[in-house]
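A protein chain is absent from this complex, but the other protein chains hold their places.
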């Protein structure tokens, strides 16, 4: 088994998808010659040529609109938004068209577009480069929203996303790009829509996705060591579809749940999980579902991001609040 | 006391605000000569002239970006987005700049921009004209999100919004534009950030805002008549700031809560209210906070909208589900 | 920005055929007569749209009155395998390209569907309501077609107001850089709801193209032959690999913006009268008369066809069933989330009460 980074797994997934289906094309700012600012498309222009890997003009709405047009021509475009904060100019095309096209056509027109977006913070970046916009996409019916936390899932979920006839917002946790995992590619993990119980536990369930899965796992480890309790950890893997069956089963088992995410709390994924689980596991919960999240503020300057983002200590502190309920 | 429509109250609020402060300016598509497609700005061009009421080119990002520039020049712009679904091209300017400008300037630069958006469905319109985007705005830290349900609140909240140094997304429930209320203008109601208990009740709390307040009130009335129970009704009035004290107090009192909104359920306001109230009133709730909302679908064609939107019957059905818990 | 020298014209206001160095009429007599039929039928469909709206059969209608030449002339210049991206007023384009698929458009304005047709069937995308957005779809389609080595072009229709939207400029630039086989067809009907050209732009639309590095041409949009010729040339140019063209068709929206609009609030009857005198169908009929092609028999046939289509439109709309409840959820995803299906089951349960109760 090889040690593979998430960046490498994504790169391989794109390569394998392009080899498997010559209608798969990549487009975006700097994805060609440069191989993307995070090198996720590294080497693909050289091997597949300019008609499969397109360096576009600097225009995100155009990148998305052109992708929709390519899909109408029978392509399976994989546009890249260079950073989370630069996906916003594409929002109108995404909300008004990408998400609605199939429905508008009474199901006749598939929209197999996978919009890759590196997202999240903790990389010491300047403003607009550390956003967590998943709630905006998750609230937009018609989209799927997928986010891997490991190299293996990165590979498998990206392949599945490209094979999907529904549009997928594929959120790549950039702080995890260089984290390694033992895995042989190609690899096939659970389908989109299935959460994974990464760690079994009996006292409380930690729910996380993307960049926060590692933090949740570390917190569970620490909780075990420090005798705080036995924590179950769930990696959502996809936010839409949300695997509420797995969430509810776990909450029913442990009776306590903490949802962890980087995005601001207000109207974030934690709210949706809390609302659902509180309804479906009402008689099982021994404490309310708590949220350990970013503050309801614009992303702060890098030297303050650590305080803004949930870390192991704040997760444990929230776990303790739940246990004390 | 006069019978006044919400449309008229908004028009009067704009007029009074413009008379009170000559830095208040209006801009948008068709807001001048036509007086807006809903006539909310009717007559204002004639009385205040082209420098106070600007018919802009057809470009929503520009309308918002220019408003930000006008604020930097010391104006208090009140841009209009013609419909909910056409506010999306302005999202980048709203998220990346409007919401963040004050914070970026370390508090030195106020951003007194009120973005008026007619929103919501039930008017038999074609696609893109019946959207409920409040969750997108509510999740964007730095914004306030306000939505009146009556003529008096429309007047007062709009005046307050224009006086605020923070940017406000002012959502006007278009299906209520022509509903009348006995009120003498000017009128001053509770400040932004205060919810209003519209009707006291003891068995369950209905939470609504904007277009759904009337539906909630009708449902409460019907519940009373049909002996279902005594329902308390809360009109949120502003989504950000959210008056969670009032929500929690009411939930603690009645032990049951149903949140009603038109927007899709997933990651909608119902989720946030449920998460918060479930946490703060955990030991008081006799049933989980339930949500009676639009489906997680793109807004349907007009001939299906009635089924998509919560009506009195579906609210009552959800109330019964809560009471049966 | 009124009719200028640069404007391509093949028909004088009185129907005389004009000479033009670049653009010629090369249609058969039969085609010339058929063009007349299409113009008349399209106008009749539009009249029915207005009527049906007034009778409450449609929620709203966006009339194309006065723009028939721009729409019919351009649509007729295209091949079946070109791909068309219309805005919300292109009923004439739909009729020429897809015949009675125009009934789906009526369904859309009735609120029975969301456009509903299969874009691949007639190579005709659904109506795009968010202004200007479809221009980018056309560019994407065109780039894909070019990659495929297909000799087809994509055509984006939009209005004068749409040129102010960022998406349209992004489309111009993207198409220029990729030398994409696109025809940008702008119907400059002088108004964007209540906003006149002078508040929308500071120079003529067609010149916008030069700034992005590709050709633009202004054509008399009420001259169906000129529109046909100019569009055909631009489409051929695109298919030949020479890249995009922007066509600005100068025309006029003789009707209201939509049936909810009251244009008397913002424009003068003098202006309206001036443009009524320039309306395209009378001019074209005068040309046919001069060319000896117009006959009572032709007029009879054409009117009969218009009657037939109008009757079909009326009957279809009046008997159009409401969509089934399941249309709410059936087409959103190829593979719908379980959470949506659970919502749907809950809704069914709720609705079942009423069925039970009767």
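Should a chain be cited, it is by its letter among A, B and C, assigned in written order, with residues numbered from 1 in that chain.
Quick note on the criterion: a residue touches a chain if its C-beta (ideal position, glycine included) is under 8 Å from a C-beta of that chain, and two chains touch if they have at least 3 such contacts.
Quick caveat, the model's predicted, so the values are computed rather than measured.
**Q** Can you say which of A:181, A:205, A:265 or A:278 touches the chain missing from this structure?
**A** The single option touching the absent chain is A:265.
**Q** Thinking of the whole complex, not just what is shown, which of C:199, C:239, C:253 or C:283 touches the missing chain?
**A** Touching the chain that is not displayed is residue C:199.
**Q** Please identify which residue in B:96, B:132, B:293 or B:318 touches the non-displayed chain.
**A** Of the candidates B:96, B:132, B:293 or B:318, B:96 is in touch with the missing chain.
**Q** Against the chain that's been left off, what residues of subunit A make contact? List them.
**A** 29-30, 32-35, 37, 55-59, 61-62, 85-86, 88-89, 124-129, 265-266, 295-298, 300-305, 307-308, 313-314, 317
**Q** List the residues of subunit B that touch the chain left out of this view.
**A** Given the touch definition above, subunit B has residues 25, 51, 56-57, 59, 61-62, 64-75, 77, 92-93, 96-97, 100, 102-110, 141-142, 144, 164-166, 193, 240-245 touching the missing chain.
**Q** Pick out the residues on subunit C that sit against the missing chain.
**A** For subunit C, the residues touching the absent chain are 163-167, 169-170, 173-174, 176-177, 179, 198-203, 207-214.
In the analysis below, only the chains that are shown with their structure count from here on.
**Q** Which one chain sits nearest the middle, judging by mean Cα positions?
**A** The chain sitting closest to the overall C-alpha centre is B.
**Q** Between subunit A and subunit C, what is the gap in Å from one C-alpha centre to the other?
**A** Spacing between the chain centres: roughly 40 Å.
**Q** Taking each chain's centre as the mean position of its Cα atoms, how many Å separate subunit A from subunit B?
**A** 30
**Q** So what's the Cα centroid distance for subunit B and subunit C, whole Å?
**A** Using C-alpha averages as centres, the distance is 36 Å.
**Q** On subunit C, where are the residues touching two or more other chains?
**A** 113-115, 130, 166-167, 327, 332, 337, 339-340
**Q** Would you give the residues of subunit A that are in contact with at least 2 other chains, written as numbers and ranges?
**A** As it turns out, subunit A has residues touching two or more other chains at 61, 92, 96, 100, 103-104, 141-142, 240, 242.
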